[in-house]
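One protein chain is absent from this view; the other protein chains keep their places.
Here is chain A:
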Amino acid sequence: MDRLRIQRGHIPYLSEFFHSIKLDRLRMQRIRELAIEKALFLCALVSVLTTIGIVLVLIFETLSFFEEVPILEFLTGTTWAPTYRPQHFGVLPLINGTIMIAAGAAVIAIPLGIASSVYLSEYASAKVRQTVKPVLEILAGIPTVVYGYFAISFITPLIREFIPDANIFNAASASIVVGIMILPMVSSLSEDAMRSVPRSLREGAYALGSTRFDVSTKIVVPAALSGILASFVLAISRAVGETMAVTLAAGATPKMTLNFFESIQTMTAYIVQVSLGDTPHGSIEYQTIFAVGMVLFIMTLLMNIVSMWIKERYREVYS
C-alpha cells in the first residue's frame, strides 16, 4: 500500500515534470527558429551590404576618375593607353575586345547549346539524360584558369596549324574557349526550360502525326522560348565577365580590330592586368580600373535586366 501511495504521489509530479520538459522543448524550438531566422537574415544582410558597398566604391572612384578625364573622351576615344605617355583613355578598344569575345563565344555556344538541349530533352533516353546532365553541371564548375590553359596549350596551336599568321595570343582562341565554357550553361538552362513544357503538349502534337523533329522545333522550343533566350543572355553576360581564360588566351593588346587572329584585350583582362601590376594606388592609371569596371557592371546589369524582361515577355502560358 505504501509503495503504491508513493507511486501515486509521484504521478502528478512526473506529469508536471514531463509537461515542463515539453514546454521547454517548445520554447527551445521557438528560440532556435528565431535564431535561425535572424542568422539567415544576417547572411542576406551581409551580402546586400557588400553589394551596396562595392557599387558605392565603384561610383565614387569612377566619379573621381571623371574629374580628371572627360567622360566623352573616355567613351568615344579609340586608343587605350593609360600607362604610356602620352596617355589615352578611350575605352572603346576594350569594349570592342569584350564584344568580340562575347560574340564569338555566342556563335559557338548558342547553336551547340540549343542542339544539345533539344537532344537531351527530346531525343535522349532517361538514362543518357541522367548521366549527361550532371556531367554538364560539373563542366560548368571547372576553374576558368584551367580553360585558359586548355586554350593556350591546345586551341591556339590548333588554330596556328591552319592559320600560321595568327598571333600566339588571339581572340579566336579566347572566343572558342569561352564558348566551350558557357556551353554547359546554355544547354543546361535551355534543357530545363524545355523539360518544363508539359507532356500533354507533346502528346497533342505527336497525336497529329508529328515527327520528333516537328515536336522539338515547332512545339517545345517555341513554348520554352523565354527560358531559352534568357539562358543565352545569361551565358553571354558570363562571357562578358569572363577574365582568366581570356587573359591567358587573348593577351593584353587593347586594339580597335575585328580580326580574330590578333591579340586583343577585354575590359576584365585589363582590370586584372592593372590590379596585378605595379601601378600605384590612387593614381589616375589605377583609377581607370574603376571606370572600366563601371562600364562592365552596367553592361552585365543591363543584360540581366534584359534576360528577366525576356522571361516575362515571352512567357508562354501553357495549361
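As a convention for this text, a residue touches a chain if its C-beta (ideal position, glycine included) is under 8 Å from a C-beta of that chain, and two chains touch if they have at least 3 such contacts; residues count from 1.
Going forward, contacts and distances are computed from a predicted model.
Visitor: For the chain that is missing from this picture, which UniProt protein name fits: "Helicase conserved C-terminal domain-containing protein", "Phosphate ABC transporter ATP-binding protein, PhoT family", "Molybdopterin oxidoreductase" or "Dimethylsulfoxide reductase"?
Guide: "Phosphate ABC transporter ATP-binding protein, PhoT family"
Visitor: Give the residue, chosen from A:72, A:207 or A:276, that touches the chain omitted from the document.
Guide: Only one of A:72, A:207 or A:276 touches the chain omitted from view, namely A:207.
Visitor: In the complete complex, which positions of chain A touch the hidden chain?
Guide: 125-126, 198, 200-201, 203-211, 214, 218-219, 222-223, 316-319
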